[in-house]
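Note that this complex is displayed minus one protein chain, with the remaining chains in position.
On to subunit A.
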Amino acid sequence: MTTTAVPATERTRAVPRTAAPRASRGRRTAVAWLFLAPFGVVFLVYTAIPTVAALALSLTDIRGADLRTPFAVDFTGIDNYLRLFQDDTFVRDILNTALFVVVGVPLTMGAGFALALVLNSGVSRLRGAFRTVFFAPVVTNVVAVALIWQYAFHVDGTVDKLLGAVGFAGPNWLDDPDLAMPVVILLGVWRNFGTAMVLFLAGLQAVPRDVYEAAALDGAGRWRQLRHITLPLLMPTTLMVSVLLTVFYLQVFDEPYLLTGGGPLGSTESVALYTYRQFGAGEFGMSSAASFVTLALVTVVSVVQFRLLRSRT
């Protein structure tokens, strides 16, 4: 089909025919932008500009004393990043955070998944009540909870009293560099398994019943149904939960801050806590650099997770 073959009348008529939708599409785009504008402005002012500014800060030697003259600081390139990785405590905090993620995420997902399974198939009468109870830690004020945990894991707190009742001498959990981190991770898991549970429960309820019926007819037992039907069909949910939890745990702050303050001997200090401390000390350049290291970690880990799990969804 060539243009010369089209009659003149057709051609002249074709112009308004295409012009009209283009004009309305343009208007529609404008309207769309208008609706997006409130979000766009908020995003720009509260997310995009501060992020860029923080990146710029991380490349300067700005400190608390420069607040009056924030532009009168020197550009120092990647100096702050080099200083970070030369700081033993920062490297230690990265390892602490990694431990929190590597142990905490599987535990949280495991607990959430197990409870979701029980609620989905085992319990039917009080499902709503159980769901509420298990979700309660998510919505409980962590400050109050941490205070209670502090007393529970104190040298003669509830936990040690229980251990004493069965004949064990309880340690001072939060003052032992080897035991404090497990307690902090436990608090993280306790706080977050409810979220995982609710998401898994939603995923489980979306799995069609007839698939199980077909499998049962073919002689598949409960275990094989779980392995070959539930788990594969839940893969999108699993991916989402794992990414959400990992991103959240990589930025862990509340648990160590409230429970141990990062101690004993820095054994529970996370990267976020390090960043906060640097900020508090007026080391704005260093703390911005530390937050961009966190951002890089989050990005890399999320991309890897998507790659690993997407192929199976």
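Rule of thumb we're sticking to: contacts are C-beta pairs under 8 Å (C-beta built on N, C-alpha and C of every residue); 3 or more make two chains touch, one makes a residue touch a chain; residues count from 1.
As a convention for this text, contacts and distances are computed from a predicted model.
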{"item": "Listed names \"Cytochrome (Ubi)quinol oxidase subunit III\", \"Multicomponent Na+:H+ antiporter subunit D\", \"Sugar ABC transporter substrate-binding protein\" or \"2',3'-cyclic-nucleotide 2'-phosphodiesterase (5'-nucleotidase family)\", matching UniProt entry of the absent chain", "value": "\"Sugar ABC transporter substrate-binding protein\""}
{"item": "Missing-partner contacts on subunit A, residue numbers", "value": "45, 49-50, 52-54, 56-57, 60, 62-65, 67-75, 83, 154-155, 172, 175, 261, 263-266, 276-277, 279-284, 288"}
